[in-house]
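Structure incoming, see below.
Yeah, one chain of the complex is gone here, protein chain that is, but the others are all in their spots.
Order as written gives the chain letters A and B; numbering starts at 1 within each chain.
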Amino acid sequence: MGLLLTGGLYAVATTVNQAKADTTSYSASDVEEGGKLFAANCATCHGMGASGTNDGPSLVGVGAAAVDFQVGTGRMPMQMSGPQAQKKPAQFNEEQTKQLAAYVASLGAGPAIPEEKLLDGKGDAANGGELFRVNCAMCHNAAAAGGALTRGKFAPGLAGVTEAHIYEAMATGPQNMPVFNDSNITPEDKRDIITFLKTIEANGSPGGAELGSLGPVSEGLFVWVAGLGVIIAFTIWLTSRTS
Amino acid sequence: MSASSTAEAPFVPKTKVGSFTNFVDERVGGSGILREFGRKVFPDHWSFMFGEVALYSFVILLMSGTFLTFFFDPSMAETHYQGSYTPLYNVEMSVAYNSSLNISFDVRGGLFMRQVHHWAALLFVASLGVHMLRVFFTGAFRKPREMNWVVGGVLLILAMAAGFTGYSLPDDLLSGNGLRIIDGVIKSIPVIGTYISFFLFGGEFPGTAIIGRLYVLHILLVPALILLMIVIHLFMVVVHKHTQYPGPGRNDGNVVGYPLGPVYAAKAGGFFFIVFGVLALMAAAFTINPIWNYGPYDPSPVSAGTQPDWYIGFVDGALRLMPGVVNNFHFEWIILGHTLTLNVLLPALVPAGIIFTVLFTYPWIERWVTKDNREHHVLDRPRNAPTRTAIGVAGFTWYCVMWAAAGSDLIATHFHVSLNDVTYWLRTLFFIGPIIAFIVTKRIALALQRKDREIALHGRETGRIVRLPHGEFIEVHAPLDEYKRYKLVGFESPAPLPAQPNEHGVVTRKEKRRAALSKWFFEDRVAPATPAELEAAHAHGHHEAITSGEDQKSLSH
Partner (left out) sequence: MGNHSDGSPNHSGTVATAGQNEVEKFQDPGLPPHRLRLADTDPVAAKRAERQVAILFGTSVIGTLVFLVAYFAIDLGDDTTIATIRTQNLLLGLGTAFAMLGIGTGIVHWAKALMPDHEVSEERHAIRTEEDRQAAVRIVDDIVEETGIKRRPLIRNTLLGAVALAPLPALAIFGDLGPRPDKALAHTMWAPDGDKLKRLTRDPDGTPIKASDVTIGSAFHVIPEGLNELHEGKLNEKAKAVVLLMRLDPNSLNPSEGRENWSYNGIVAYSKICTHVGCPVALYEQQTHHLLCPCHQSTFDLTQECKVIFGPASRPLPQLPIAVDAEGYLVATSDFREPVGPSYWERDEHERLINS
C-alpha cells in the first residue's frame, strides 16, 4: 500500500508542470522543420533526438517553453563554455524558434508557451511584489537589477526582458535558476509577478537617476567620486587667487 | 561699568541700528569679543576646508532631519499600506516603514528631504574621513593638537553611529537585514552576547522595540553628543589657531592668511551655501535609498547586493573575507560546553579595534619614537615625512581592501569575474596590500623630495634646448625666486635619535626599542638643500648668460 502510494505520488510529481494551458498548436511541418534545425544546430551537444551527450543535457520533457526562452534570448546555441550560457542576440528568427520549440515539445510533454492573457501585465502588482521579494529578489535583487551567484555565475537583470520569457524562465528554471512549477507559483501569481516587474520598469524611480539600483555601494561610490569631487573643485576655486 | 575719574563723554548712538546694538552690547559685552575675534587671521588652503564640509553637512542633517521628525513614526506596530504607491498596496508592514513611504510619496518635498538627509549623511562621514586623512598626512595632530585629534576620532565614531541608526529607521528589508547581521555579531560575544541581544531588542529578534530605541539614539542622544564634541573641537581650534603650510613668511610663531571679517567669513559663509547647493543638486537628480524597492523588513526575503552604507562597509567586508572553515579546521569551537564563534568575532572586532586603537594613540606613538615634544603650527608636506605618510597610506589601503570586500558580489557581476575569486584575491591583499602600499608610498615620497632638491638647486626645467657656441646642447633651467625656493627647502629632516641613557645612566629596553623604531622612521631621509649647496651648484657648470629677452633666466644645469 505504501509502495503504491509513493509510486503514484511520484508519477504525479513529474506531471505537475504539464501544459495545463497547452494552447499552442504546432503543425507537423513545424515539427519536421524544427527537427532539421535541431540536427544542424543543437544535436552536437544535445545529441540526436535530444537524448543528451556529455556536452549537453537531454531535452526530452523540457517543453516548448524552455526552447522559446533559451533560443529566444539567444542563450542557445551556446557560444563558448563558461560558468553559464550568456544572453546574446538571438540566432534564429521567430518562425525558426517556433519550429525548434515544436520539435522539442514533440519529444516529451513539458511546460508550454504561456497564453497571452497571462502576459497582459494587468495582474496584481502588489501581490507580485511580495512573491518577487520572497522567491526572486535574493538572486535578481529587489529592484530586479541582477546579482551574483558562485563561481562566475550570475542572475541577470530583468529590465527589457519580455513577459513571455520571464514566464518561461520561471516555469522551466534555466540553468541554475530553480524551477517554479505551477504548484509553487500559480499561473495567476506568475502573471502578478510579471505585472509587478513591468510596473516598476515603467515607473522608474521618483527620486531621479537610479545609479543602477544597486544600493549603498553605488551610492557610496557616487558620493566619493561625484559629490566630493564637485565639492573639492569648489574649494580649489574658492581658495585660488583671482586674476 | 566704570564711572571713571577722567571725564569720558558717554557714547550716544546716532542711528536706530546703533542704539539697538548699543543696548545689547552694554549688557553682553560684544565689543570685547569683536575686538578679539573680528580680525583674527585664518590661513586659506583648499585642503583645510574638509572640516567645514563636515560641519556644514551636519547642519544640513539637523535641518532636514527636523523636517523628517514631523512626519516619521518609529512604531513597529503592524499596519497595511494604503498610500499612493500602488506596487505596495495593502502589503503588511510596520508603521515605521509605512510613514517612510508616506514621506516619500504623499508629502510634498518629503522625498526631497529624505534624499538631502541621506546624501548629507554620506557626505558627512566622507568629508570627516578626508579631513582626518589630511590632518594625519600633514602632521597636524602633533602638539598642541593631540586631544583635538582624539575628539575628532570620537566624532568619526559618533557620525558612523548616527548614520547606522538613521538608515535603520525606515525598517526596510535592506537595513533590517543589516540589523539582523548586527544581532548575529552581538550574539556571538562570549558570556554576555545573548544578554546584550535580548537587552537591545527587548527580547528575541526582531521584537517590537528596536526601531523606537534607534530613533531616540538617532534624533536625541547621538546628535547631542556630536554637538558637544563639535563645540569642544572648534573651541580648541580657536585656542590653538589653525595650522599652516610651510612657505615664505610662515613660521611656528605666526599665522598668515586673511582676517575673519570680511574675507574669511565671507568665504566660509558662502561655502555653507555651496555645500547645501551641491547636496540639493544630488537630492534633486539622484535616487538614494529607494526603500519602496526593498519592501518592508521580514526575516524571510533578502535582496542580492545587501550592503550597509559605505562607512560601515569595512566591517561587512571583514566579515566576508574571514573563512569559516579552512581544510576541515573550523573557526567555531566548543570549549567546556560553550560555543566560541571566532569566525564572527575576529573579523567584527579585530580590524576595527586595530584601526581605532592606532588612530587614537598615533600622536603619542610618534611623539615617543621621535622624542619631539615641541609645539608645531607649521604643517609637514606629506613627502617630507616619508615614513609617516607611508604608514598612513598602508593603513588606508588596509581599510580600502576591507571596504572593497563589502562589494565583492557587485565587483563580480560588474567585471564578469567569479565571486569566489574576488574573495580569494582580497584575502591575499588583506595581508600583503598594506605592505606593498607602505613600500611604494615611501619610495614615492623620497623620490619627490629628491625632485624638490633638484628644482631648488638647479631651477625649473623649461624644456628649451639651447646650443652653445662650442657645440654643446643644454636645457635651460629657470632658477626659482627666493619665495618659491623657500617652500621647497623650509622643512626639517631629523636624523634617527640613538638610544639615550636615562637619569641613572642606564639604557632601558624600552629606550632601545624606541631607538630601533626611530631608526626605521628616519633612516631613509632626504635633507633639504642648503645655501652652501646652492653656491656649489651655481659655481659648477655655470655658463655665460644668454640674453633672451626674458628676465632672470641664467643657464645652469
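Rule of thumb we're sticking to: a residue touches a chain if its C-beta (ideal position, glycine included) is under 8 Å from a C-beta of that chain, and two chains touch if they have at least 3 such contacts.
All of these numbers come straight from a predicted model, not from anything done at the bench.
Which listed residue, B:Arg108, B:Arg467 or B:Arg509, touches the chain dropped from view?
Only one listed residue reaches the unshown chain, and that is B:Arg108.
I'm checking contacts with the chain that's been left out. Which of B:Ala304, B:Ala404 or B:Ile455 qualifies?
Result: among the candidates, B:Ala304 touches the missing chain.
Touching the hidden chain in the complete assembly: which of B:Trp46, B:Phe71 or B:Phe198 does that?
In the complete complex, the chain left out is touched by residue B:Phe198.
Which positions on chain A touch the chain that was left off?
Contacting residues on chain A, toward the hidden partner: 6, 9-10, 12-14, 16-17, 130-131, 134-135, 138-139, 147, 149-150, 153, 173, 175-181, 183-184, 203-208, 237-238, 240-243.
Quick note on the criterion: only the chains that are shown with their structure count from here on.
Could you please state the distance in Å, as a whole number, between where the Cα atoms of chain A are centred and where those of chain B are centred?
Whole-Å distance between the two chain centres: 44.
Which of the residues in chain A end up touching chain B in this complex?
These residues of chain A touch chain B: 83, 125-126, 128-130, 133-134, 137-143, 145-152, 154-155, 196, 199-200, 203, 205-211, 213-224, 226-228, 230-232, 234-236, 238-240.
Considering the complex alone, what residue numbers of chain B touch chain A?
Touch residues, chain B against chain A: 44-47, 49, 53, 86-91, 104-105, 111, 115, 119, 122-123, 126-127, 130, 173-174, 267, 270-271, 274-275, 278-279, 282-290, 293-295, 298, 300-311, 313, 406-407, 409-410, 412-413, 416-421.
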